[in-house]
Every structure is written in C-alpha cells, then in structure tokens.
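All protein chains but one are shown in place.
Showing chain A:
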Amino acid sequence: MYVGMRTTSRGMRSVIHELSIGLKRLTSLRPAFGDGFVHISGSYGGGGAVGGLLQSELLTTNSGGDRIISVSRFHAVASMPTTTTTTIIGAESRSSSLLLPAMAIPLADPSRLVQARFNSSSNEVLTADLGSRGGIVEIELAQTGEGIADCELIRWFVKEGDMVEEFDPVCEVQSDKASVSITSRYKGKVSNICFMPGDVVKVGETLLELIVNGSSNEQTPVPAAQQEEQWQEEASTLRRGVDPENASEEGVKKEILATPAVRHMAKNYGISLVDVVGTGKDGRIMKEDFMKHVAAKEAVREDLEPEGHIEELSTSVDGDEYSPIPPATDSGYFSGEDTIIPIRGFRRAMANAMTAAVKVPHFHYMEEMDVDALVELKNTLSTSIPLPPGVKLTYLPFLIKSLSAALLKHPIMNSTVNEDVTEIRVKASHNIGVAMATSFGLVVPNVKNVQRMSVLEIATELSRLIQLAGKNMLATEDISGGTITVSNFGAIGGKFGSPIINVPEVAIVAIGRMQQVPRLQGDGSFVNSSVMTVTWGADHRVIDGATVAHFCNEWKLLIEQPERLFLHLR
C-alpha cells in the first residue's frame, strides 16, 4: 500500500537528502520497474515554488539509472511557514498495482509504518504509530487543476463507519466548471469526515480520515505473495523482450530491430537501444517504446518530441506576441543554497541538439536593414484589417514571407545536409522554424510550406503554434521537418547574435532589436530611421560566405522595399 517515511530535518535540503536515501533504497529493491513511478504526496511549509524545487530535487537525486521516480503530486500547505519540518505521509505507486507490494516494505522502521505530523508553530512532534492506533491515514483534497486553490464540497458518498475500497469514490467537489469525483487511495474504514457539503476546501486540506486495517504487512489490497508473483512475471516478460536482441556490443545495431526513425532518435538522444523493449512485430522497437524508455530513464512524464531541435531564446520583434516566460525553477525563492536544475524534457532536447551542432563548422554574417517601410506597412495593415481572434499581425509574418521569396532565388539556403556530408538535399518546401521561449523551455515549431502561404495565413499559423507551444501541446508534425530557422530575440534585447544551426539545416538567422537611429541624408541632414540587425549562421561545409551575402542582399531588398513582394504575387 504505501511506505511511510518521516523526517525530522529542518530545511528543504536536508529533507530532500533524507528522502533521496529512502527512495534509493526503494528502487534498489526492484531495479526494473518499467514505466512505474513512485508517487509522493505530503505537505510542507512553503508555497508552490518550494514544491517545484522539491520535486526537481527528487527527480535529480533519483534519476540516472534508477528508472522509477517521478514525483507527481506535492501539495503546498501555504499556512505552514517555510522550511519548517516536513511531513511525508507516504509513497505509493500509481501506475500499476503489480508494483505496489514491491514497495510496501517499510523503510524507516521495518516493523511498522509511521506517520508523523509536525506542529509548525510549536515544533512539537506528534507521532501516530500505526501499529498501536490501527493506522489512521488522511485523504487530502488533491490538486484538481492548475492554479485552483480550493473547491466546494458538493456531497459525500460515504459516511463515518463505512468501509471503502481503494479507488472507491468518496466525495464530489466542484472545481472551475467541473464536478470532480475524489477517490480513496486506500482501503479502510471512514473514521472522520472533516467537511460538510457546501464548505470550501483548500487544496491539501484533509477531507476525511480512514482507519487502515491491520499491521503493515497487510496494508496491500491484494495479498503480497500474489502480487509478488505477478510482478516477477512482468519482470521476466520485460527481460525476454530484451535478451534475444542483446547479442554483442559490436553487432547490437544489426541485431536490434528498430525503425529508422527510432534509430535516428536514439542517436540524437545518445541512448543505446540495447535496453529498450520493443513491442512491435518480432520485438521491433517502435517510437512509443523508445519514448517510454526515455521517460522512465529520465523520470519525465511530458512528451519528448523526437526531432525537437532547439535554438536559443527568441521572442517577437514587437515583444508582445511571444513573451519569454522564465523557466519555472527561477521562482525567485531564495534559500541561500545552490539550486540544481535537472536537464530534462525540452532542456535535454536542446542540449542534445547543440551537441550535435558542435560538429558543424559555423560562420556568421551580419547585416543591418532599414525597416521604415516595413514598420509603416505593418502598422497600416494591422490596424485596418479584421483578424481572426487570437491572431496578431506582427513583423514576423512579413519577415518570414520575404525570407521565403528570397529562398526562391537562392534555394540552397533551404537545404539539409546528411550526416556523412556526401549530399545536400535542397528542400522544395519552405518550412520555416521560429524559435519560441516557453515555460517548458525552448522549442522550434515550423510553419510549413511558407512558399504557398499568404502573410495573413502565416500570421494565423504562427498564432496557432504559439498557443500550442505555451501549453506544451505541439504535435510532432509541428516541430519536425523544418528547413531553415528564424530566431527572433530582438524583443528581449540585443542587436547581434551568433546563432547555432538547427542540424540538419544549413542556415539560421537571428534577428535583433529594432531601434531608431539617426541617418545622414544626402543633403547633410539627419532623419530618424528604424533599423534592425540580423546575424546569419551557416554551415561552412556546404555554404560559403558569398552565397549567404547574395541571399541576405535579396532578403534585405524585400524587407526594405516590401512592395517588391508584389512582383512575386501570383
């Protein structure tokens, strides 16, 4: 059922340290959990920022070989002062019941489960020894939505004295516009109902208390021996899937069946396919198998997109379309201690992409462009034409369209190069990637077939991609197949960059801030002019300086004289 752990430590650092030791012992008991994970619930003093740090700490200290840990739920009890001693009520597996008994082995004290509650104001320690009290557990109101701090209790499905099974619904609450059923995580008898219908319950508050019957050995809903057997079966099935493929180090690639896309992904992530269990025909490793393996290995539950090549920070030229959102861990919470940020998800993908790009000899080319005409055009159009909701007409759609028009004259800039540098594939479609900073990290979705799209269509598609990026809901399709990348950091600031190519593309442009500068006219007078600097990065194995210069000149012409785009209209 669950493992109880108690810490008497003060301060988050010590708590995490103790937890990590306990969790490591847990995972050492069962090394191959597959996609199982440990779910830790509890309460602690401090706000959401503390919770975030606590979670990422646990992920870090329990990753790297241990495939199990994912902290899926941790509740902040805001009323407790920060860095007071912390209660960890239990750890349980949520993903499958067969994992439960393996972890239903008490750590701190082999003979009983202990739950400790710390009184934050007096620092008294009140311990409830489950052996003597028959094991009272609290079921708290779990998070029912991001940013939701409380819910209204609608009704109870149980009353004091009733027996409940694991996963039985116990009550219903209203959250936002949803009625949500709350289920019990434990089997037991209802001993205390803490709220009445109509009450507002804060997330983390105890809804009801259950008496969990018997000693610690009988905590599991299913007899431990039976579950143990089930687990053994599962583990051996997993191993069977791997063994036939695992001939020798040398022949590993030939012996392991995997789709080319999967092999490519494995290369990008630097992960060997030897340990991946394939569920396709003849044990073939499918994309889903690989992603599951990566998630388990790095204890990440979000989707790692396979070709998510990431670029450095970018925002819109306006500064209001793609606002940079700082990563969640930069919460401003000062603990006086170093912060460790695990490299996972988008960060990991960025690290991998940059590592791949290091092999490419880059050169950089800078240019300054006069954007007065573009500013005027954009200001006129964005105020006078009706736009679909959520769509903004910024400079970027114009820049992207003119980039595409210039690519028609210099198509080699829209290419990819193969790994052994034996051929350049000049791409017909202009799939222009736009680097975006999100709270999840850097992501580069691309607008497909810009050569066929109007400026308005590009703006609409950009809005769609931005919205999805902000919610981490971009599809694989959205972030793969890019042919050239635009990185627009200008709205944050800065004039010049030295962008790193999105391998296997051959070029990338970083767009700096627009600024007003005085320009000397022919007659000796000065006028205010808007200028914008761009920095090109190109793969010098296949592109030379002259090519970039000619191409950039063409693009500059279209930006400085946008009316020239008329000539390309069909």
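Things to note:
Operating definition for what follows: a contact is a pair of C-beta atoms (placed from the backbone, for glycine too) under 8 Å apart; a residue touches a chain by one contact, two chains touch by 3 or more; residues count from 1.
Note that in this section contacts and distances are computed from a predicted model.
For the chain that is left out, the UniProt protein name among "Presenilin", "BPL/LPL catalytic domain-containing protein", "50S ribosomal protein L35Ae" or "ferroxidase" is "BPL/LPL catalytic domain-containing protein".
Listed residues A:E172, A:D372, A:E457 or A:E560: the one in touch with the omitted chain is A:E172. For the chain missing from the display, the contacting residue among A:T144, A:S382, A:T547 or A:Q561 is A:T144, taking the whole complex into account. The set of chain A residues touching the chain not shown comprises 143-148, 152, 154-155, 157, 167, 169, 172, 174-181, 183, 198, 301-303, 386, 388-390, 471, 473.
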